[in-house]
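One chain of protein is taken out of this complex; the other chains stay put.
The chains carry the letters A and B, assigned in the order they are written, with residues numbered from 1 in each.
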Amino acid sequence: MVRYILGRLLSAIPTLFLIITISFFLMRVAPGGPFDLERPLEAKVMENLNKMYNLDKSLWEQYIIYMKNVLQGDFGPSFFFRDFSINELFAQSLPISIQLGLSALTLALIVGGIMGVSAAIKQNRGVDYAVMTAATLGVTIPNFVVAPCLTLFLGVYLGWLPVGGWGGGAFVNVILPVVTLALPQIAVIARLTRGSMIEALRSNHVRTARAYGLSGYTIIVVHALRGAILPVVSYMGPAAAALLTGSVVIETIFGIPGIGRYFVQGALNRDYTLVMGTVVVVACFVIIFNLIVDVLYAALDPRVRFD
Amino acid sequence: MSTINENTVLVIDDLKVDFATNAGMVNAVKGVNIHVDAGETVAIVGESGSGKSQSMMAAMGLLAQNGQTQGSVKYKGQELLGLSSRKLNQIRGAKITMIFQEPMTSLDPLYTIERQLCEPMVEHGGYTWKTARKRAVELLDLVGIPEPARKVKAYPYEMSGGQRQRVMIAMALANDPDILIADEPTTALDVTTQAQILELMADLQKRLGMAVVFITHDLGIVERISDRVYVMKSGEVVEEGDTKEIFSKPAHPYTRMLLDAEPTGRKLDTNEDKPVVLEGTKVRVEFETETGFLKPNHVLRAVNDISITVREGQTVGIVGESGSGKSTLGRALLQLLPNADGRVVYCGNDISGWSKRQMRPLRKEMQLIFQDPFGSLSPRMTVGQIITEGLLVHEPHLSAAERDQRAIQALEEVSMDPAMRNRYPHEFSGGQRQRIAIARTMVLKPKLVVLDEPTSALDRTIQKQVIELLRGLQKENGLTYLFISHDLAVVRAMSDTVMVMKKGEVIEAGLTDDIFRNPKEEYTRELIHAAVLRDDEAA
Partner (left out) sequence: MSVTSAEQSSAPVMGRSLWDDARDRLLANKAAVASMVVLTVVTLLSIFGPMLSPHQFDTVYRDYVKVPASLESYPRLDQIEPGFESVAKRARMKVESYAMVDDKITATVTSRRSISEKATRYFDRSDLFEGAVISNISADKKSATVTADVQRMHFYFGTDANGRDMMTRTLIAGRVSLTIGLLATFVAITIGLLYGTTSGYFGGKVDLIMMRVVDILYSLPFIFFVIMLVVFFGRNFVLMFIAVGAVEWLDMARIVRGQTLTIKRQEYVQAAEAMGVENTGILKRHVIPNTLGPVVVYMTLLVPKVILLESFLSFLGLGVQEPMTSWGVLISEGAKNLQGAFWMLFFPALFLTSTLFALNFIGDGLRDALDPKDR
């Protein structure tokens, strides 16, 4: 298993290399630069700035310098937040984004899972229809609609929750962003769990369990749910990617200083290093998460072997 | 005839089972009376859709959600229908146990054999997990699984179908039940495995003395193991009685038809002097299984240097169990596999290694008919289009009207209503579909037809009709057949010569009668024994 994990990590290197290369050149061939402000800078200042950020060198040299730095774990200085290095920005923002994402994922798994299972057990009855309707609503109503509405009702009219800001991760500040971020995933997971649970409940081995008079708990949890949860586990990879995407919106709406918001700001201001850094970090995150998901899958399904 | 007495353990009285479907109510079981005495073996026999499984599923409370029951099912006087699941669970898995048709999927793939064997013991038998584990090993030993102490830790996917069915039997016996219901327990298995499982069950019943309800479509099995028989058709019991009586004096016409359904007759004109149509020399097929990107592939030899001669008007039967390479051989001879080695001569032409383009003109004469009548017809084409597709290639000059005419002829040839030619395959039954597949072949007027298990997916009575049809077509058109099947009864009825295959090799070959009367190899003997051939008058 250790060999498998090492192999997977090694095979991620070319992927990462590709990502860095593509995004590096994509950004640089685009017209405009980080210091093209509305009011042009003096030629001398511009020259100094370019020198400072190695922009006066050829593209290839810049690429090699950047690669070297990244290999040493240094993402360089920010072009826009002049007093910060990218590493410093990430040190602040990454934990916030991770906390946000993981809370939303946990919430989605628990709530979505429970909804899906109860819908499957009561298939084609009231509970089922209610869950399915809620799930369809959750998938279709975009979170950038949900977020302002929730803010308005819970935050402004009722005044129960703060309307924005992170507040150092205080519980009340976290509720709204986590819930809005989780909503679409709750919907997807509920649908997914319902589908696979229905299939599992109809499967031959569950029929065997029923024929042998096992208790309802053993049938539903031990035999049906463990199999039904496998597709949900595989979905966690895409779900993590979706949460990352969602967090860009959520962080922007709620003014949370996570990497999603930094990324949008960085992109709008052509902060090369910030954008590059975010892409690399996000890619690493996705790769590692997918690996965890695969290992988890193998732990649940004995038919999966590492070789 | 047996009646309900103090020894009766299970009484099913006027049981009705209905399913609510999108197409309305379907009456699967229409008032059935069945009783089972302690220690006896009762067979419920019928073709697919006769309601034989559903009546037992209903008795066990295992119907699908859209199923409803009426009537009564009593176990030792206790009504089972409408019982709360907690009360029912005191009987299911303890007093009445069940084995299913699908050994591959009836066990939970995610847990070890041990865990699954122990669950019902802990639930009902008063075992602790520790004692249950010990008993699990004993049970595996009892059902003849080698190295039970090691195998008990295995997962189902690590076992063969036969072994899994043995595990299911072990599970069924764990709590010393009064009744064991076996729902087609051997249907999905190879014939030799089938025979072993049947013997095991008969032996265990003798030793442990429970009653066995055996649901099957196979009369050979019924005759071999059961004391009493219920014959079911379209949800009703049409006849019941002692096995011997029913087999010797069937009263109901349907029972008679079932008993006559075993293909009879022999093909006696062996055509040993006719010209050779197809000759294969040292045909070999290897499959590479991908093990991964840029890794050396694993090589599997499916057909190993087989030579075969087929003469005009002959039927050569190829017999073997699944995985013996018999289908692969058939396809290799037709040059449908790019990775086949060896020499194949068709009507004097060495066609080995010919390209698709070179083969195209010959395809008209060499045809293939498949096992699965549901998969072999394109679902989105009409029957007429399916039948005439080959004409587009081989007789492109025909007009649409002429093609239509040919489709009509072909359908009439296989005794189907030509008015059906604008229908789609899904509107037909399995037997009708197989006729359509045969019509598709016949429309091209072939010389050689490879029949790959053409009757295996069909009920016995339909099987017989299809075989009669194939035989008739052969006589009329002077066809040459290569008949591939695992079913010895069918092969015996169809072929002049027989080849017995095992693991890619030919074990034994010769004239049909010789092979069936005096098999030389142990494996052939085993196959013949396992097939429970009912001797018929023509032999």
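Operating definition for what follows: a residue touches a chain if its C-beta (ideal position, glycine included) is under 8 Å from a C-beta of that chain, and two chains touch if they have at least 3 such contacts.
Keep in mind it's a predicted model, so treat the numbers as computed, not measured.
Only one residue in the set B:Leu63, B:Met359 or B:Leu398 touches the chain that does not appear here, and it is B:Met359. When the omitted chain is restored, the residue from A:Ala91, A:Cys149 or A:Ala170 that touches it is A:Cys149.
Considering B:Thr8, B:Thr69 or B:Gln432, the position touching the chain not shown turns out to be B:Gln432 (whole complex). Summary of contacts with the chain left out: across B:Met104, B:Leu259, B:Val276 or B:Met381, the touching residue is B:Met381. In the full complex, subunit A touches the omitted chain through residues 12, 14-15, 18-19, 22-23, 26-27, 30-32, 123-124, 136-137, 139-142, 144-145, 147-149, 151-152, 156, 241, 244-245, 248-249, 252-253, 263-264, 267-268, 270, 275, 278-279, 282-283, 286-287, 290. Contact between subunit B and the unshown chain involves residues 21-22, 66, 290, 293, 334, 336, 356, 359-364, 366-368, 370-372, 375-385, 389-390, 392-394, 408, 412, 415-424, 426-427, 431-432, 435, 437, 440, 444.
Keep this in mind: only the chains that are shown with their structure count from here on.
Contacts from subunit A toward subunit B in the complex involve residues 123-124, 202-216, 218, 222-223, 226-227, 300-303.
Within the complex formed with subunit A, the residues of subunit B that make contact are 60-62, 64-65, 85, 88-94, 97-98, 100, 102, 105-111, 119-120, 123-124, 155, 157, 168, 171.
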